[in-house]
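Moving on, here comes chain A:
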Amino acid sequence: MVEERLRGWRELPLGAVTYRLSTDYKTGDWRALKPVVNLNKCVKCMLCWIYCPDMAVIWDGEKIVINYDYCKGCGICAQECPVKAIDMVPEYEER
Partner candidate 1 sequence: MLEVRWHGRGGQGVWTVSNLLAMAVSLEGKYVQSFPAFGPERSGAPVLAFTRISDEPIEVHSMVYEPDIVVVLDYTLLGSPAITHGLKKGGVIVTNFEDEPSKIYDVLGISRGEYRIFTCPATKLALEILKRAITNTAMLGALLKASPIVSMDSVFEAVKERFPGTIAEKNIDLIKKAYEETREVK
Partner candidate 2 sequence: MAKVPLEKQTLLNVNGDEAVAWAVKQSLVDVVAAYPITPQTIIVERFSEFVANGEVHTEFVAVESEHSAMSACVGAAAAGARAFTATAANGLALMWEILYIAASLRLPIVLAVVNRALSAPINIHCDHNDAYGMRDAGWIQLFVENVQEAYDTTIQAFRIAEDERVLLPVAVNLDGFFLSHTLENIRILPDEVVHEFLGGYRKIPKVKVDYLEDEVPLVLNPARPLSFGPLDLYDYYFEHKMHQIEAMKNVPEVVREVNQEWYEISGRKYGDGVLETLYVEDADVIITVLGSTAGTVKHVVRKFRRDGKKVGVVRIRMFRPFPHREIAEVLKNAKVIGVMDRGISFGSYGQSYLEINSSLYDYKEKPMLVNYVYGLGGRDASPELIEKMINELLSDAERGYVENKLRFLGVRE
């Protein structure tokens, strides 16, 4: 978590906007299953990039990369991949 100290109401900004940038709140720790890409199978069709609701699939210029800071592990990328190049793996199990 990003929070070091919980602030009092007098310290909070108006309109319930967040005092930190929303990207500071890393939602990757919500994940139970993580997507792992098999680059040997990947055909770079980019459907995973299109479907990811959290914009957590990134094209680095050569290949796709998962941003695990924000990936919530929903599994849509694995479901939509036409060549089954993405596996959903339990968090504790590294491949």
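Basically, a residue touches a chain if its C-beta (ideal position, glycine included) is under 8 Å from a C-beta of that chain, and two chains touch if they have at least 3 such contacts; residues count from 1.
Inclusion criterion for the candidates: all candidates are chains of the complex that A comes from, given by their letters.
Since the model is a prediction, treat every value here as computed from it, not as a measurement.
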Which of the candidates 1 or 2 touches chain A in this complex?
2
Give every residue of chain A touching candidate 2 within the complex, in rising order.
3, 6-9, 12-22, 24
